[in-house]
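Note that one protein chain is taken out, while the other chains of the complex remain in position.
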Amino acid sequence: MNIHEYQARNLLEKHNIKFPKGKVGSTPKEIYNIAKSFGGKVMVKAQIHSGGRGKAGGVKICNSPSEAKEFSKKIINTRLITNQTGPEGYLVEKMFVTEITNIKKELYLSLLIDPDSECPVFIASLHGGMDIEKTVESNQANIVKMNCDPLVGIKPYKLKQFVDKLNLPKEGNSQIVSLLNNIYKAFINNDCSLIEINPLVIDDNENLVPLDCKITIDDDALFRNEEILKLRDINQENIMETRAKDYDLAYVKLTGGNVGCMVNGAGLAMATMDITTKSGCYPANFLDVGGSTDKEKIKEAFRILISDQDVKYILINLFAGIAKADLISEGIVEANNELNNELPIIVSMRGTNSESGFEILKNSNLNLYVANNLGTVSKLLLELEKQNDNFIR
Amino acid sequence: MNIHEYQARNLLEKHNIKFPKGKVGSTPKEIYNIAKSFGGKVMVKAQIHSGGRGKAGGVKICNSPSEAKEFSKKIINTRLITNQTGPEGYLVEKMFVTEITNIKKELYLSLLIDPDSECPVFIASLHGGMDIEKTVESNQANIVKMNCDPLVGIKPYKLKQFVDKLNLPKEGNSQIVSLLNNIYKAFINNDCSLIEINPLVIDDNENLVPLDCKITIDDDALFRNEEILKLRDINQENIMETRAKDYDLAYVKLTGGNVGCMVNGAGLAMATMDITTKSGCYPANFLDVGGSTDKEKIKEAFRILISDQDVKYILINLFAGIAKADLISEGIVEANNELNNELPIIVSMRGTNSESGFEILKNSNLNLYVANNLGTVSKLLLELEKQNDNFIR
Amino acid sequence: MTILLDKNTKVLVQGVGRDGSFQTIKSIEYGTNVVSCVHPNRKDQFFQEKIPFFGSVKEAVEKTGANAGVIYVPAPFAMDAIIEQIDADLDVCVCITEGIPIHDMMMIKNYIKNKKTKLIGPNCPGIISPKLNLKIGIIPGNICNPGNIGVVSRSGTLTYEAIAQISEIGMGQSTCVGIGGDPIHGLSYVDVLKMFEEDPETKAIVLIGEIGGTKEQSAAEYISNNVAKPVIFTIAGSTAPPGKRMGHAGAVINGKMGLASEKILALKKVGAYHAEDLSKIGETIKQIL
Partner (left out) sequence: MTILLDKNTKVLVQGVGRDGSFQTIKSIEYGTNVVSCVHPNRKDQFFQEKIPFFGSVKEAVEKTGANAGVIYVPAPFAMDAIIEQIDADLDVCVCITEGIPIHDMMMIKNYIKNKKTKLIGPNCPGIISPKLNLKIGIIPGNICNPGNIGVVSRSGTLTYEAIAQISEIGMGQSTCVGIGGDPIHGLSYVDVLKMFEEDPETKAIVLIGEIGGTKEQSAAEYISNNVAKPVIFTIAGSTAPPGKRMGHAGAVINGKMGLASEKILALKKVGAYHAEDLSKIGETIKQIL
């Protein structure tokens, strides 16, 4: 789960990390007042769950409260489109105002879980700010890393070596030690999968100042982080993906396709996408009904799937292990009847109770094409695609 | 380091552990007011760094504010002597007033570090209250233990087994899980060597209520626990032991002897006591100057040693490893001259620079007896003891 | 011989809710020696009127000689169950549970270092050995054939698909191991490849990978130095958009190394045979064996 910058700041402030003065506002008037109380010249930033806000015009240094007001008037309640949001962009409901910091040098700092070393890893770059992704790919020499030990935490001797490599001024050198320790505590206490400070700057007085931050929380750990869950902003999420999540389903919307895919298992989802694409058709989405399924869940899955206007036909590709194919089939039939679905459905189904599952489907009134193996799926896809007048690519 | 009951309560309350209403007071008038605000009937407890307060008359249930006032008048500013304080007792400067809890059952609960399993261990007894030490020795069947893992903390599956054995009523069963988790957090966060809740009671409503608590903090970890250090009450400590501690010396006052022992190393201190006692003499104290010593420290050590009125002669027994015998000798000579010491001194000294150390001592004007080995020490002790008119045993 | 399991494997089950019960019954029907269940509040009861419940894993091990465990408990309690099985020195612990917090898995992977127990999963379908009629987990037994192809996969359903295709071409499986779709999991591709290479009953290995992480690259490196047996592989997610979590927590493309194309390249380079899409696994095996 992502949270907004101002929420991330609050969370880090609770862990004794100090930021420049800042306050969030929802209306141009509020922005005006905040800017005024900060002395006039401020930075105003759109609060959306995406990076690349600067380049997209969502961040601006304003020289007066009036300028801040005008800028926020232009942005608030619009959808900001960045290189990470997709074409719909995200709705800006709040903007964050901070005082100006005079920047001598910009660094990048993050803490994330590295699946390879299976522990939290700090990553710093001597050059922070925008386009950090490119720096990481192109200039490994400027990247400094430190592994932490999940059982004993940050080891001071490693911390010393890490800090030494950053070549900070004297002041910053002692400040970064407590910064790193506090970030680590925040990371562990809140089940974070990412804490990113970018840029982390050296200011005029050689002090270390975090200017912007981003925090991602492990979705699987939200059950034990009630305070964090309160920060959730569903307006920053795809409505359908959110609805699927509420039913414990995984829905991913894809652009440019017309096949609605219902699968079980993430691997099969991806393989189904691959097969579909290879046969010359394109998935409009996929919906993973997962391992443990009941009829209600299947029905909801079907509802979500066909509510996608891009979907012209449906591919159900299941291999039942922990899930039971007969139950899934019953759910599909009931959902189709309830929703009066007439879109054609290709079904490939194997595993636990798959025979009785097929029986149920065959005995229904669905517009059904049965595939005995994945090779047949490709062929059926192509056939349907040829019949399909609405072919859009 | 020990802290008072009311301080220990504060610390545990910060870790979300709930106690009955309670407040500390320093004067009978304050005690009266607190009792009144609690509705009249209260428990009033002397605050000293010792157990056994109940049996010693330092704890009383008072039926009215006036009774509480009268009781506190009798106790405050007196020295309370328990079976753990020694004959001097400890000064009562504060008393703690709590509301009354109706007790259905008393348990004992503590968390300490077990050197054998090298981890924190919870110990609970189905019978708490006074005389818990005897229960532990005599009735192992009622004792329940749980090891924690320093690296991953309390393991829930072990916790479940531990709690099951306590046979608590339903309410208490869920309350004790959070109690144990909170105690563990307090223990780890504050470098505790002991947290003891005794008694932990089941009240009329089957709720679990901690009535009294004791916390000991690892002296070696005080450097990183500044807030705890502020709770130190030096009036509850032996003045000389405290003074020694300030110079990083270990001083232990013993009763009934007349030999002042200066040693280096705890093992040698104990062995020196054993030899002294076996030869028919008795140590009045011992002062361990430790490994790393400088002249100032030695001088202070000598000052502490001879300020003990029981001391009739001095035994210096050193084996210099990390310490250097010549430096120690210089310190001894300077201290003797400054303090005009005329008490006889037996010296046994070996190890690093011991020859030059002996030279320094021999060239001084000290009242000196040199022992070449520990056997000689015994003989010299006996000789001096015979000469000693003031022999007190 | 098979890997990880043998005829002395005695299984205990933690978590017999709706799915756990169903799968346990299926496992018993298949032939698995399920000797005990563990539930702190159900001791002295019996599962299916014959398999005893115990209050703790330790007790179940002492009383029934269980040496392998399977976990179906919900994600919030899974870490504790895994640690309890590790502490009881089981040989194998298979965790089916999906959605365990990654911080928990991080702790477990560091805790298990140098411990006796081999962890499979979590978020995995488990292990099956058709020749022994023995399975721990949820791989459907009816799609398997005894044989000599080893299967290792991060994905549950793709494991089934590979198994089915192997059976359909008239061949069979020695052992199939689903190592799990989470970014941090127990046994790795490398661990399982090593076992297959050493297992005389395994003649060829099917490896099913997916986008995200660099574990397929590590497998390739290991194969190049240590595996003589033929390896057939497929990588799911060639057409997945970058940055999106594709169902599996581990299946996110962050950076170049996570791309399917990079993984395919690495494995081809060390001589592994590429099944270009999932439907071609059987075909590819047929061609090379």
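Annotations
Order as written gives the chain letters A, B and C; numbering starts at 1 within each chain.
FYI, a residue touches a chain if its C-beta (ideal position, glycine included) is under 8 Å from a C-beta of that chain, and two chains touch if they have at least 3 such contacts.
Being a predicted model, the structure only gives us computed values, none of them experimental.
Taking the complete complex into account, the chain left out of view touches A, B, C. Checked against the full complex, the candidates B:Glu13, B:Asp218, B:Glu237 or B:Asp308 give a single residue touching the omitted chain, namely B:Asp218.
Of the candidate positions B:Pro120, B:Pro199, B:Gly331 or B:Pro344, contact with the hidden chain is made by B:Pro120.
Touching the missing chain, out of B:Leu268, B:Ala284 or B:Ile332, is residue B:Leu268.
Looking at subunit C, the residues touching the absent chain are 113-114.
Looking at subunit B, the residues touching the absent chain are 84, 113, 115-116, 118-120, 136-137, 149-151, 188, 191, 193, 218, 220-221, 223-224, 250, 252, 254, 263-271, 273-275, 277-278, 286, 288, 290-292, 318-322, 324, 350-352, 373-375, 377-378. Where subunit A meets the omitted chain, the residues involved are 151-152, 155-157, 160-161, 164.
Definition applied: only the chains that are shown with their structure count from here on.
Separating the CA-averaged centres of subunit A and subunit C is a span of 28 Å.
Residues of subunit B found to touch two or more other chains are 151-152.
Annotation for subunit C: residues 107, 111 touch two or more other chains.
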